[in-house]
Every structure is written in C-alpha cells, then in structure tokens.
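This part shows chain A:
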Amino acid sequence: MQIALAGALATVVSTGATLAFYEESLPTSMNPLYAQSMVDNRVHELVLDRLYYHSPITNELTSNVTNQWELAEGGKAVRLTLKKGIRWHDGKGFGAKDVCFTVQAMLDEGTTSPIAQKQRAVFAGCEVEKDLVALVRFTKIFHNPRERLGFQVLPEHIFEGNTAIPPDHPFNTRPVGSGPMKGSMGRRGVAFEQVDNAHHEADIDKMILQEAQDPLVQVRTLQNNGVQGIIAVPPPYRPEVAASDELALKSYDLRSWWFVAVNPNKAYLADKRVRQALNQLINRNELRQLSIGVKPDEQNPPCEFISGPFVQSSPYYNRAVEVSPNSDKDAAFALLAQAGLKQVGGRWQYKGQPISLRIGIKAPLEIEAPDLLSQIGNQLSAGGFDRQEFKISVDEWNTKVLTGQSDDFDLLVGKWSFGLVEDVNPLFHSRSGDKGNLNIFNYNEKAVDSLLSQFNTARTDTQAQDAYHALHELLASELPYLFLWKLDTKSAWRTEVRSNTITPYYYWTVFDAWKFEP
Partner candidate 1 sequence: MGDVHLVKLRNLTIRTHARQLVSEIDLDCYEGRVTALMGPSGSGKSLTARAVMGCLDVDPGLVDGTLHYPALDDRDWYAPVRGQGMRAQRRLLKDSAPLRGSYFTYSPQAASSALNPGRTLGQQLALAIRRRRQPPEDLSRAIRDLLSEVGLAPSDSRLLPSEMSGGMNQRAALAIAVAPLPRLVIADEPETGLDPVLTRGVIELMVDVCRDHRCGLLLISHHQQTVDKIADDVVHLPGVEVAP
Partner candidate 2 sequence: MSARWLRPAVRLGAALVLPFVVPGLITGLIWALPGDPASIICPPELCSGTEALAERWNLDKGPWHFFSSWVSGALTGDFGNSWRLQQGIPVAELLEESIPTTAALVSLGLLLLILGATGAATRWLPAKLDPVLQAVGLVPAVVMAMSAAAALTIGYGVEQYSDQANLLRLGLGALALGLADAALSGTVTGVRGLMESERRQRYVQMAILRGEGTLSNALPNTLPALAGQMRARTLHLLSGAAVVEVVLQINGLGDLLWGGTLAQDFGVVLAASFGFAVLSAALLLLQALVEIGTELHVRRSPGGVVA
C-alpha cells in the first residue's frame, strides 16, 4: 500500500529552479561562534564571509573581502584593508567596524561560545583605523598569522555593538550575512536566497537545505529528482548512486580519520603493551568489509588504513610506519601476558578481576559505518575480552567526551576532521590551559608534548613535517588511539547541477560558480 502511495505521490514532485539538498542534520546554529558540527561550518560558508580562506584551486590563502594586508607591530598584528562596496544582506555597509566587532565579541567573556573561548588564545584585540582599515592584534607572533584569520565576520549593527553574544540571539537562526546566499532556518530546513554583492554573484537563485532522514529514503528521493543533492552518502549506498547516469558521486575531502581512543587511566589499559595488543586484535580488513562494505582486494577503496593521526595524502603522514590490516592473535596474547594479564576460561583478567571493556561510539558514525561498534565488540570478544556497547549522542560527545569527562569508558570510537590547519595539538597534548583541549582521555606523555611544541615553534615547513613524522611514529607505538582509517566523504548530485566544485572541509567556498539547469 505504501509503495502505491509513494507512486501516487511521485507524480506531484515539482522541481522548480530551487536547488534542494539533504544535509546530515539541521545546523545547530547559523552563528559561526556557536558552530558545533560540519553542517554548521558548511552553512556558514554560504551565508557569511571568512576573512581568509585557502583557494581550492591554488591552495593559496585568499580573501573575498580584503584588498591588502600588512604585518604590523613587529609581527604581532595584521593591518587589513577591506574591499569597497561590500554590503550586508540588509543593505548596510560592510567595514572595519564589523571585523573589529567580531574580534571583540570573541574576546568578550560574556560570549558563551566554545569557539570564542579558543580564539581568546589567538587574538589580543582589534582597532578600527579607517572605515575600511582594521588592525587585528594577536597574543603572540604566529608562523603565518593570516592562517589565523579564518573566522567569519559578523555584522556589528545587528548586535547594536553589544559584544557579548548569547546563544539565544535571533541572529543565530535568521542571520544577516555578507555571503553569496541569505539564509534563514526553520524547523525542517534552511531556505537560501541569492543576494547580489560587490564580491559575490551566485548563479543559483534559491536553495533549500533539508534535514537528513533514513539514508535510503534520501537516495530514493534523489533518484526521484525530489532533491538534487545529498551532502554525505554513506558508503553502503554509494554503488547504487554510482550506477545511475542521472547522478554523480563527488568526493568531498574532509581530511578526516577514524580512531578508537583508549583510556590509559584504567589500570589494565595503562600499560602500552595492552593497547598494542588491542591494536593487534582489531582486524581492520574485516571491520572495513562488514561495516563499510569494502572488499579486502578492492582497488583504491573509499577507505584507506592509517597508522597515525594523519591522512595518507598529508605531508605529515609518516609512511615509514606500517599499518596492520589484519589481526594477529598470537602477538596480541603474548603482549597481554607480558603486561601481566591472565586468561581464565578464555577471558582476560587483570589482578584476578575479569575485564569488561565499556566501548562507546559517536552515534552518527553508525550511519556511515553501520554496526562498526558491534563488529569491534565482536573482534575484542573473540580476543577474550568481555564488553558493553554504548552509543553516545552528539551532544554528550561534545560536552563530555571532548572535554575529557568520560572516564567511565575504556574505548571510544570517533572521527576527527581537520580544519584549515592539520593541528593535532588539541588531541594529544596533556591538558593545560588551551593545550590538549580535545584530549579525550586526558592522555599525558612528556615525549609527545615536546614533539608537539617542536611543531608549534617550527619556523619552516620541513621543521614542522619532521616534528609530526616523529610524533606519528611515537603515537603508533604509544597508541593512546588505535588509528583505523581515513574514510572519504562522498556527495551525490544530479547531473543537472554543473560546475559544482566541492571545496575541502567548507564545501561551498566557490559556490558562485555552481550552476543548476533543471
């Protein structure tokens, strides 16, 4: 009966000039200061302008809103000259006051934003020198200061100059931006409208972001031309999309890698040999096959194994360090025995106590890699460990796991996506001040810390690279995380959507060039 209904409804599909696409979820906020997810980052790219960004073509630092820049105050500040004639979506002029307002807002303790909190370590202040000239001051001299200017500029006039921006400000849902599209969020999606501007001229007039549903429903709707795109198609559904000549799969590089964080604060996991043993018990080939559907012998699979905290395409990835695609039980058992664990009745015990591993996964990952949690559980169980499995909501992941308050877990399955800079400081540095602020299990290793500070103080790219290569090697034996793989994100777009270049991470950076002819 439902099929009949779907069939009947199929006839009412109308595809106007509006471009509709499925996002993974609704944005949590249209205000970049309150961004929490990749969805947020992508949406902000359409609605607002970042001061500087990496051109997807040349990879050069570029800007849509500045004409020139110069170092000032001995390298601790940057003087920016903004382009003329840029307007906000409400017609007001875009100027230095807005740049400085944004910096001030991030520095204002009253802005209850995690992102602002992090930026306070970077920015010292901002000064409006002329209508279009702003002087941005940093807390210290940075290797490439403009890399730090990747923040979106907010309109001073909307907040009436009040730099303490609360999470319940109307701007966060119905923002006034300067980007190619004016966006407004409703309960089911975000509606975008093209706005002509001195620095943007998008070809697509109207766009609708819709909340993701069952991936299979998304794919069917796309095939039915109900929508024109899906931002992230889970691997299990990709073959079906690839098979259709009305649809195109497009790679979207997030430089993201999957891991299993190991809790070294648990007595039985403190010894690195136990962590190495767990690493040996994991059969990556089998995991990848069962949860993502990649055959072991598949050529250029969507998912390549990694042995350290970088994706293989990154200059920081240390190719000298081998990955172990298959499990090696004997090696694992030997390591566990050396670490003082005993096997009683086929289950591992520590100091006479049976070990039951509490394994958690960031819930949405189960959409990309269905059953990954239970597969990892199965493999560890086959290796002689009892286990309990938990799904962790995005909210808890952000507020508890990433703040190092999830010590009740032994293993946590997650995924990192790098932003502009491949900076792993927050992940591995021992927590202190702004350092290691994403260090899940508060892992604390002096050797690692010193390599990380080597990278921070590096003045040349080779210095930076050497530091990270060494770090990669060290982490591969220390294993505070079991590194799994890099998994491509792939979008699906109907062929009516053309010249749709997808920018790594921010997705819509060159949206002006996109075309849609239904």
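Everything below uses one rule, namely that a contact is a pair of C-beta atoms (placed from the backbone, for glycine too) under 8 Å apart; a residue touches a chain by one contact, two chains touch by 3 or more; residues count from 1.
With respect to how the candidates were assembled, all candidates are chains of the complex that A comes from, given by their letters.
These figures come from a predicted structure and were not determined experimentally.
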item	value
Touching partner of chain A in this complex, picked from 1 or 2	2
List of chain A residues in touch with candidate 2 within their complex	1-3, 5-15, 18, 20, 28-31, 34, 109-114, 116-117, 164, 166-174, 185, 187-189, 208, 210-211, 213-214, 217, 220-221, 224-227, 393, 395, 398-399, 403-405
